[in-house]
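One structure is given below, encoded as structure tokens.
Omission of a single protein chain aside, the complex is shown with its protein chains in their original locations.
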Amino acid sequence: MSHTFYVAVSYIAAFAVSFGLVAWVWLDHRARQRELAQLEAAGIRRRSDRSEAAQ
Amino acid sequence: MSEPSLAIRNFSDLANPTRFLALVAVLWPWLAGLTLCLFAAGLYLSFTTEGDYQQGETVRIMYVHVPAAWLSMMCYTVMALSALGTLVWRHPLADVSAKAAAPIGAGFTFLALVTGSLWGKPMWGTWWVWDARLTSVFVLFLMYLGLIALNRAMDDPARAAKVSAVLILVGFVNIPIIKFSVEWWNTLHQPASVVRMGGPTIDPEFLHPLLIMAVAFTLLFFTLHILAMRNEILRRRIAVLRRHAARAAGRKKGAA
């Protein structure tokens, strides 16, 4: 196998790991936002938000 | 209540998660953009520079391997500082920081191991040698996984954070010992048969792309880290909200 193969594979691995981390962070954020939105829809808010809304 | 000011004047102002979230919202697009620019420049440089006459094309692996290895250690240092923050100053964001850093650190350590072994195969003729450096990085990887396992095994995030902070610090004290003992162990058994990692003396030809890639990876780490911290803060908020909601629902049922 040529050296280019190893170089390519290691760059692909680097890309895969970075992309995996980015995807993890991004999907996690999406899921959390969705949960927050669901809670919001159910009328559950943080106390600080509620006090602002009451003003 | 007066409008909370979002200006961060000193480090303890970061203790307010809402302020931290606001700061992250401002900061992260810049960090991400800078990271992308540096990666573009670094990748361009690392593929246009000449290959080393000794190592040929494989020297290009160095541009991802060395930054990943450097990050694997820096990430543990960040975690150790966060652990100190948890235990000594009781900074409320410190445990969030430590928890968010662990998977990222494990990822970069894994990357360092994989690229190292991909570099080792054409250079040394084997995927893995029990070289001092490789072994200590492998142990570091195991410790990251152990920390993640510990964090996942506990339900209460506050207690998990404190206890894993203790473990992080014990590990941090131990890492120099492990490294030193592994080096001693290796020199006893197979002296100088292993090709040294710093084979070619670094000249500017390699140094520039390496430095740019290192800075790019570091920025990538910080971007991911603050975003992961944001996720963790949101996760805790959701948990608190759920608990409040459940309690309120229970109270209502009890009254009815």
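Structure notes:
As written, the chains take the letters A and B, and residue 1 is the first residue of each chain.
Throughout what follows, contacts are C-beta pairs under 8 Å (C-beta built on N, C-alpha and C of every residue); 3 or more make two chains touch, one makes a residue touch a chain.
As a convention for this text, contacts and distances are computed from a predicted model.
The chain not displayed here is annotated in its UniProt record as "Heme exporter protein B", chosen from "Nucleoside hydrolase", "Heme exporter protein B", "Fe-S cluster assembly protein SufD" or "L-serine dehydratase".
Considering the complete complex, the chain that is not shown touches B.
Touching the chain that is not shown, out of B:Val170, B:Leu207 or B:Val240: B:Val170 (per the contact rule at the top).
Touching the chain that is not shown, out of B:Ala25, B:Ala40, B:Ala153 or B:Ala246: B:Ala153 (per the contact rule at the top).
For subunit B, the residues touching the chain absent from view are 87, 139, 142-143, 145-146, 149-150, 153-154, 159, 162-164, 166-167, 169-171, 173-174, 177-178, 180-182, 184-185, 188.
Basically, only the chains that are shown with their structure count from here on.
Distance between chain centres (mean CA atoms), subunit A to subunit B: 16 Å.
Residues of subunit B touching subunit A in their complex: 1, 18, 56-58, 60-61, 64-65, 68, 103-104, 107-108, 110-111, 114-115, 118-119, 121-122, 220, 224, 227-228, 230-231, 234-235, 237-238, 241-242, 244-245. Note for the complex: subunit A touches subunit B at residues 1-4, 6-7, 9-11, 13-14, 17-18, 20-22, 24-26, 28-29, 32-33, 35-36, 39, 42, 44-46, 48, 51.
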